[in-house]
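The excerpt is restricted to a subset of chains, each kept in its original location.
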Amino acid sequence: MTIPVQFYSYFKDLTGCESATVTLDADATIQDLLDRLFDRFPRLAEMPNSILVAVGVEYQPRDHVLRDGDEVSLFPPVQGG
Amino acid sequence: MHRHLTISPDPIDEASLTAERKMSDGMGAAICFSGVVRGSEGADAITAIDYEAFDKMARYQFGLLFDEVEKRWPIESIRLVHRTGVVKVNESSLWVEVIAPHRAEAFEACQFLIDEMKKVVPIWKRAIPE
């Protein structure tokens, strides 16, 4: 399956992209997706615990299993207000 | 509970928002909070903050917070406005109004909403230096 990934805030600077796509095996998890992205964008791997991950509009943990059609977003801690 | 959410680059017109307030006869307290861009971030002077929102997710997460407020307190109305884009020093980036029967509930709900927003609503800022 091919998962589209959107970057927000300074993650766009770290990766040089607004978005990317990652091709994964069925039943891959968010951690699998992150590992692939860390290979492609090493600067993203520098603070792995500061990466928030949403699937659609909901936060999901690292062991969440991705499904075909999911849209993933990666961003640093939020700073509204 | 009445809910009104605006996420937009338009300036926040607090006087108009205040003039449009609606309260039923059972309500005794209204709080408005304005978060305003300060002239410095840490030691550095700035001219503005550029706010970026993941709009669709921000609306969803605000909705979850409003649900939680409604569960915890007998709030009649929440109106919340968050600006996006460049907000100059001395302009409001955030305006929140909470209307409740009593003062303590209004204060608690308003602070809860802002505290939780800062944890979960996907909005980020970038300071624009002098």
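So that you can tell them apart, the chains are marked A and B in the order they are listed, and the count of residues begins at 1 in each.
One rule holds for everything that comes next: a contact is a pair of C-beta atoms (placed from the backbone, for glycine too) under 8 Å apart; a residue touches a chain by one contact, two chains touch by 3 or more.
No experiment lies behind these values; they were computed from the predicted model shown.
**Q** Work out the full complex's chain counts from this file and present them as a formula in the displayed labels.
**A** A x2, B x2
Just so we're on the same page, only the chains that are shown with their structure count from here on.
**Q** Could you put a whole-Å number on the gap between the CA centroids of chain A and chain B?
**A** Chain A and chain B have C-alpha centres separated by 28 Å.
**Q** Over in the complex, which chain A residues touch chain B? Could you list them?
**A** Those in contact with chain B are residues 6, 8-10, 52, 54, 56-59, 73, 75-76, 78-81.
**Q** Going by the contact rule set out above, which residues of chain B touch chain A in the complex?
**A** By the definition above, chain B touches chain A via 35, 51-54, 56-61, 82, 93-94, 114, 117-126.
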